[in-house]
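Every protein chain except one is present and positioned as in the full complex.
Each chain gets a letter, A, B and C, in the order it is written, and its residues are counted from 1.
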């Protein structure tokens, strides 16, 4: 009556075990050397790794941005995620000035509900952290199951919070067990640089990168850390791209502080020269923070290897090149920021990390799933293959070789920044709470099968 | 027919799971929500943590040193280890000038065989790494199951190897998959300082510390790392005690190098002021490297927390104060170096680490067991509670409070450097390959039950 | 007809020379082994050092602050400076919201004119760096001889500038050859901490220090540096007090950036425990940034020794304890910030630095005079004893031992934070442009003798 995965290699953040796995009532109930078939549905997973379903801590589905809306909604986005081996995600509910957090969350429930192919939780991306919004936080943590709040240090005159706001938020978060996330770039500096560039008629995509220098990210990262240090609060830095920022995090951790960082596949395999691609193609790579000089990739790999960065997110934020990215054809600052990455997040880390020998299998699982579950209070329901945990299992075939392309991907965007990369490894099957939702190249789940995940409070000593 | 551990909380280096564990034929065969009792021997472990049996990577049993012999042999030492929750250890076989490695290993087999209460492997502590000894290494790795070799940078005119020897050893190790360990103190400097002190009539135990300054450890650690870097070899630094050495390791890891470090309980909870104890009591704390200024303890805790030090060993090397330590009553340089620590290694880390909130449970397991198994090629046979792994399981009762004392410990030494420390947590039962060997305060195993462990080759990307 | 200083030891930032010095028409015209007396006024300076007159880069005379006015005006302040061996200073002209820079400078000219005992230049302390103020800068640099502008990162809702303002100022400064100075403390954080403390009824002087943690200074310093780095501008950080800030400066210099720092005597010899003095005495030490933990003093001394901090200023800002500091008797945040230090700046550095062997004589001269002249475009008119330079010469008797006290000092304040310190060295005579203005314990100059100094543009490669 259960589902029996036979003959695979179960990989967790610490172990690699040849074992059978029995799933009953959506959870793993038994891991054993040999489980008799009985009346279970038996799935042969020999030759494959069983990974805990990926958890993407950083996605933007169905989100308004710069006069348009990201092209993937919860239906297309989560289905693409599933194809890539991701079975949970934490999407950013967008709070806007004048709104309540509760309302932002409700709006996001409406967007997700009945559409999601995978389980999902929410962070709130706070658009205006004023006193009344802050006052809502304890309730949101307690009742809504939303425990992480992103504050922006960039996007001047728009989302950008001042240091008082960030500091007060950190203080409050420390009290109520929430985790503050920061988009760490100095928005004031960037605002001046962007205006200067445009005044000089420098409008091509590459000026997006030149007006957002790594020093501006390093500065803001270091500042957020100092504020957290004074506040006695933990901190999670999203999308770390460069040595300046990554080293600031390491330095803080060396002092014993609970500071965490996330990086994304694009920063490991793309670089600033991609903005120089012919025509308007560079626009595909316009995201914030931007791609950096190639040598930063090695720095980031070492940080992942030593777990000085703990989380690996996609920052999926997809737009068509046609019609959407083109909004900025005459002005780089109008190019919608972001790229379609939800589907290949795990594949990029697996291939360039595990397959090419930079990191081990267990670290791959930690970075794509376990650590994220622990950071956002989803563990051990999510983030591992263990007795009692949700049976979110990716059956990963390491022998498959395939080439990434917009022509074949399952995201809606008409472009893929990993286009033409040939990689090893791919999900053969994907199980969401024991239900097979992907079988080779077919999605066989049901629309709306994904459930809302209540995130728990933050505990620093978990890992 | 198996042994069923019911109702406990299984802790691995990444997971904490409420589950039943079934042991058959010495290995774990099933982990499940509820395992029916059938005809199994059922052990109620509710309220307890199940930890993988501790692995002590650094012990010296039955070892000649400075004209005497360590007071614990394989019988008393391994039994004491078992009481503390340690079910495997890697003892240092002492190779002496003129001898072969093979012979050193055989001698150690003789010492251990028929006596050990827990499983054991060997490192070789190479007394004279000459060309013919080096030529033996490939065979020793291949045939003897001994894959780690300690080279001494201290003990001038005795064990100390020069840089050429260390470098050649690192090169060779990189080729054959062995792991070089270093005792990292600058023996030349120490030799001069010791002679100077004695010439001035400074003979008390505290001069042991004053003639082995942390800079001498920091220097040697940094040197060994550079040599490993040039050689393209991994390196394991034993007993790291101070910021100078620990930071050298972190700096190397930041550059992406496979450099690993071990610290020991004594460096976390004792400090240099212990040498000032009245009478000759300071002699109990004479070990090399010596205890350091107290502020180093915070540095070490942060390194453990961030896993910039990966292994936690006892460096058990026990002597009576009476008759043995007293050899140096008029000359600190004649005090046999070392302390009895094999029994309380896990207890110290559990209490001051987990109980007091410095590290989490999973990290405790990683540091005391999993990482060590991975570093020395014993994983996954040892180092985890997983299907197929040896059923080395410590049933740890976190609610028991007890006071450490030489009066009650199971080691032979007439002293205990943790005397009077009151700590939480203690093994209720200890299982070695499924056999219960400790039941509360009784040893119920059989003498000689411990088996020899063949260590495997070193693979850097495991964690 | 000139003045001939015979038999002394001339000390510059690099040389220590036994020579006679001839002064004619206010400048040094000859330095020679033996200068014949001719018809010159001969002054016997044997046994003494001849130092270039001290230049104090950081003073606040006759300045409104927190509802009161600093107790020393240009008359008393500059006379006290002269007694201490300081013959030039750069006072901060206070610009307030709505005012022009020109007007602020004119106001300061009015305050100084006819009163100053020593030569003086101005920085502007910009109260509101808006677009029209920024537009004034090129003219001020060109025509007013004021080339340095202080921007505040602290004092929220008052003097504090946001990052855009600081960044734009840095950009502009780089273009016109001005030097931006920053008061580097994170005002947002401090504002929250102060409010929290007061809400909890924590009103004693020591809470001044506790609400302005070193991390807030380290953060702001690092931020200002990053902004300068992106702007391609030099930067001068005033009153550096702690490792966090000083190391941020060193790190930047290591990257080759033209970043400079100043520290002050109070941070070398007073510390945070001074706030715990009985009664309200701690209020004497209330200044911003506050005094720090004592271990920071060693860090600062090393930075001076290596010239990683280049300037030594007094930050003289004097208030009576009675009536002025007492404004904050029930609320530390109302205690006027600052202490009377203009008179003993050189004495503290001489005694604790040179006399006690921490730094050499040449470095003493560099830090108290030469570097400052170079940084603010006064060199070589000021800052050295060289042919053609103004004959600002301190005849320093290193053999005099005296005790600092408010009872005997020449500043107006009823308190002295160096009270009871017994120090070696004291000016025997002080010459301002060749005119003797101090003779032992008598001021023999004329009121208003001090002249305005036009500062020149900033050139980074001078030292």
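Going forward, a residue touches a chain if its C-beta (ideal position, glycine included) is under 8 Å from a C-beta of that chain, and two chains touch if they have at least 3 such contacts.
Just so you know, these numbers come straight off a predicted model, no measurement behind them.
Trainee: Just to confirm, in the complete assembly, which displayed chains does the hidden chain contact?
Mentor: When the entire complex is considered, the left-out chain reaches B, C.
Trainee: Of C:49, C:167, C:301 or C:418, which residue touches the hidden chain?
Mentor: Here the residue in touch with the unshown chain is C:301.
Trainee: Which is it among B:53, B:218, B:234 or B:289 that touches the chain not included here?
Mentor: Candidates B:53, B:218, B:234 or B:289; residue touching the omitted chain: B:218.
Trainee: Which listed residue, C:7, C:66, C:177 or C:380, touches the chain dropped from view?
Mentor: Touching the chain that is not displayed is residue C:380.
Trainee: Just the residue numbers, please: which parts of subunit C touch the chain that's not shown?
Mentor: 10, 12-19, 22, 29-33, 250, 253-256, 298, 301-302, 305-308, 357-360, 362-363, 366, 370, 380, 384, 386-389, 461-463
Trainee: On subunit B, where is the contact patch with the chain that was removed from view?
Mentor: 156, 162-164, 167-168, 171, 186, 188-189, 191-193, 213, 215-216, 218-219, 222-223, 226-227, 229-230
Note that only the chains that are shown with their structure count from here on.
Trainee: Just how far, in Å, is the C-alpha centre of subunit B from the one of subunit A?
Mentor: That pair's centroid distance is 39 Å.
Trainee: Report the inter-centroid distance (CA atoms only) between subunit A and subunit C in whole Å.
Mentor: Distance between chain centres: 50 Å.
Trainee: CA centre of subunit B versus CA centre of subunit C: separation in Å?
Mentor: 56
Trainee: Which subunit C residues touch at least two other chains?
Mentor: In subunit C, no residue touches at least two other chains, as defined above.
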